[in-house]
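Here it is, the structure in full.
The complex appears here without one of its protein chains, the remainder shown in place.
First chain written, first letter: the chains are A, B and C, and each begins at residue 1.
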């Protein structure tokens, strides 16, 4: 009935130079490391990466920066990966820093058919540069815009064969939001289970949002 | 450590005439019927109710309309309760109809510290009357505003003594959003359990959002 | 004309049921649209969304087997498929507005040749409210209107809706017991006709202007 399991080779074929990719995770917790392996192996270049942070130079999506496959990151934090800062100062990597709450809400917006939202975060700081400011009842807000990607690579602790996803503990972070905001969504299943094994209340990403399932243990 | 269990009498004392109250539920599924009983018994008047719909004349929050305790409803649908339409046509009840997706997003906004959001829903219809229209990349959006209440009455299928809430099946609907958007939040616990009995991934409303727990079975 | 209303509705439901592909996510309105579930081809798995918080909605619950915590958007007790799941209303409408629902099928008070739809209010008479309809027609990838071709002899498909709109320029397809129309930026096209009817009968019962491209015209697939 559902036929979403995909191989390493099929994923590799989906990857192109110049792509915009969202990658789930928070400082490499809840990050699809085995999917990142495939991006590394394929060696695609000039990527734009949307993520919470750039993790470490040898862990998480930081590995893509170390190998210079990325030309632009849109993130809230780069402090854990000195390589990001180095490439930025050398002029090789464009870094857009976005407040974390604004970044995740922009992703939600991009996946929810909303045209933007008003947030008080960033008012009176350099974050407001180039943005429309709207005052309501005397309070200033920035109009922040939705963001989407061609591809989202996410992590799932438990995934059923229909594509329903459960994220354990703090692996949830950006993953369920990104699953709504990309044209193609691939989940790396830490554990793949049969349909019916997940309590329906526990599902955090409904199956129709998942395009493909990658189950490294089954390879 | 946590001391959130509240009695019928204490709840009754919190209720006042002219209050704005959010009530969870979707056509009386996931509605706190026993909390509504207390509002009926107290007989407070001139209430403003924010909810998805007005349920039935003898079930759900429709009972408050039947007893003429409500002067204003902000809902997406009144079709299941002819009494609402009757009082509206007689001029006794003010009815604001809001598209369901806009209504729930306004509640989320009210609980999330956002100043508003842009939605394509309602553009070109009477819903746009009196609202700011913002055009982005040639697409028209309505700027919709946050909404909050003094009190939220919600239903929880399983509630622990700290106030963590699980909603079974379709009882979830508006409940977790309303739990974020009111100054005081009372949950009616269908089943009250000890701390530690709920899997932490399954919690749908975190305990700090719940002010009081009402457990009718314990009364 | 097909005088038997139940037969007419069955024709509409059957035709719409042929529209879906495997594993597509579909939201059906209350009433006629819900009848579509009875005619889904056996080799096609359609995933039903209910805007009160279900993906993978199954049939209505059997009597005495109802679970009071599982209802559909009309308040009826329903079942859920093994691949199903639940979510809150904010997530539900994020899915709906965010173009994650492939098809929405709704009834109409009026629909017009520009793809505008009125189905939520008759001012001064009947005011049920829009519920989730305004979000559904704006957000779903494809909007199908299911309607009897005429009501009390009057065409339901107009040049321009007169009642307050549910949304402007959103309908992709109109299915009646006599015909299937496609709404495009170039106008309303008759794409299929009921073999028991005729283009002349359709024209006589349709207020809207529509275009017929003979070589593209097909017979409605309802057998």
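In this section, a contact is a pair of C-beta atoms (placed from the backbone, for glycine too) under 8 Å apart; a residue touches a chain by one contact, two chains touch by 3 or more.
In this text the structure is predicted, and so the values were computed from the model without any measurement.
Visitor: For the full complex, can you list every visible chain touched by the one that's not shown?
Guide: A, B
Visitor: May I ask which residue of A:6, A:19 or A:97 touches the chain that does not appear here?
Guide: Only one of A:6, A:19 or A:97 touches the chain omitted from view, namely A:97.
Visitor: Going by the contact rule already stated, which one of A:52, A:66, A:164 or A:211 would touch the omitted chain in the full complex?
Guide: With A:52, A:66, A:164 or A:211 as choices, the missing chain is touched by A:52.
Visitor: With the missing chain put back, which residues of subunit A would touch it? List them for me.
Guide: So the residues of subunit A touching the missing chain come out as 26-30, 52-53, 75-80, 85, 88-89, 95, 97, 99-102, 104-105, 107-108, 119-127, 157, 167-177, 204.
Visitor: Residues of subunit B in contact with the chain that isn't shown?
Guide: Here the touching residues of subunit B are 1-2, 108, 111-114, 160, 162, 164, 180, 195-196, 198, 200-201, 203, 206-209.
As a working rule, only the chains that are shown with their structure count from here on.
Visitor: Return the chain pair with more inter-chain C-beta contacts, choosing between B-C and A-C.
Guide: Counting C-beta pairs in contact for B-C and A-C gives the edge to B-C.
Visitor: Which whole number of Å gives the spacing of the CA centres of subunit A and subunit B?
Guide: Averaging C-alpha atoms per chain gives centres 32 Å apart.
Visitor: Rounded to the nearest whole Å, what is the centre-to-centre distance of subunit B and subunit C, using the mean of the C-alpha atoms as each centre?
Guide: 30
Visitor: Using mean CA coordinates as chain centres, what's the subunit A-subunit C distance in Å?
Guide: Subunit A and subunit C have C-alpha centres separated by 35 Å.
Visitor: What positions in subunit B touch 2 or more of the other chains?
Guide: In subunit B, 105, 119-120, 167-169, 172, 204 touch at least two other chains.
Visitor: Touching two or more other chains, which residues of subunit C qualify?
Guide: Correct list: 80, 86-87, 93, 96-97, 138-139.
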